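A single protein chain has been omitted; all remaining protein chains appear in their positions.
Take a look at subunit A:
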Amino acid sequence: MKSRRWFCGCHPTSLSSSIWGRLSLQSEHSDTLTVNDEQCFLLSETVWGALRGLETFSQLVWRSPEGTFYINKTEIEDFPRFPHRGLLLDTSRHYLPLASILDTLDVMAYNKFNVFHWHLVDDSSFPYESFTFPNLTKKGSYNPATHIYTAQDVKKVIEYARLRGIRVLAEFDTPGHTLSWGPGVPGLLTPCYSGSHPSGTFGPVNPALNNTYEFMSTFFLEISSVFPDFYLHLGGDEVDFTCWKSNPDIQAFMKKKGFGEDFKKLESFYIQTLLDIVSAYGKGYVVWQEVFDNKVKVQPDTVIQIWREEMPVRYTKEMELVTSAGFRALLSAPWYLNHITYGPDWKNIYMVEPLAFEGSPEQKALVIGGEACMWGEYVDSTNLVPRLWPRAGAVAERLWSNKMLTNLDFAYKRLAHFRCELLRRGVQAQPLSVGYCDVEFEQT
């Protein structure tokens, strides 16, 4: 490839009428980048493709030892393999300051991630400031003065993401993972019983009360209006049945409904009602795989997120089951980045092939992408960035690039170089292995 010094003014050209359109799952991210003697040209159908092209362009520019900026004659045609390329952050187990979230969105853009899956609340804390139910944060956050996301904060995140072509997929996980909702909404959670008396502890959301559904109705009306993406993530994972079982009111409800001893039916009942509520607000939904595994009746356009590695079946088998039932699937199981181990684990992350399961081409087409997950039990702003990057980069390439790209040596070379580039851009990305970058990270 010949080098040519180029003082470039690149003009991204958008042709489609959807130039100002809303960012969605269907948004086109393809682009063409041409650099030669006559022109430096980035062509894209939408602004989103232009964003991706700009990132690629920025990675093509290099400097000689004397410092001169260069770019090689290049011809690139690019488009992503999967339309949903996400990253999950958990702001309940540990509060993440707004700056950390915004910085993460920047680096996601460098990696062409396009979905920020925001697991806002969970058992540990409720930092999302709800305007319809302000007590949720007042009573459920770690500190309602400091460890919260105000409406302004949320707007900031959504807009910051949008400017980078990143959708915000908000998750309000129920009926399990809801302990922090309890203090702010008395009566929402199921009181657990010890024999015939309440034990003082609480379990999942109480599915036997009308109040519960009234609350969810009002709450999700707010959520639907605050988060512009078509999809909401409704959770539905790891519902512990022991508390429900212990509660006499629920036992009575089970009998009335004819559910017998099958609490999966009760879980289904809750989730189905919730899904209907959310559908009525014109939203689609993503749910964790338990909702599918427990045979909850869901709309056909539900997206199932597969996160469990071995149970109830190996995740590849789960992909097969979900897609053969006609549902779209998101893969996360092999990409739990919070599961750290010694050594270059990016390699295992990289070598995952999302479509390596038994299925017809139609089934495979139902896999819309995947998400790297950074659960927060052991992660906060002290270690988030080095733990995320450059490891998440391996997921990013797997979801964007051609499936034939599996050579680890080639990947290592580029990823190591990319890591030094991240450092240069001020990202506290950790090393891949022994070595150095021209400019090392210095704490400010």
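Going forward, a contact is a pair of C-beta atoms (placed from the backbone, for glycine too) under 8 Å apart; a residue touches a chain by one contact, two chains touch by 3 or more; residues count from 1.
Just so we're on the same page, contacts and distances are computed from a predicted model.
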Among "ADH_zinc_N domain-containing protein/ADH_N domain-containing protein", "Beta-hexosaminidase", "lipoyl(octanoyl) transferase" or "Emerin-like isoform X2", UniProt-listed name of the chain not shown: "Beta-hexosaminidase"
Contacting the left-out chain in the complete assembly, out of A:S27, A:N111 or A:S125: A:S125
Sole residue of A:E38, A:E261, A:D409 or A:E442 that reaches the chain not shown, by the stated touch rule: A:E442
Interface with the undisplayed chain - residues on subunit A: 93-95, 97, 99-100, 124-125, 142-143, 146-147, 338-344, 376-383, 385-387, 423, 428-436, 438, 440-443
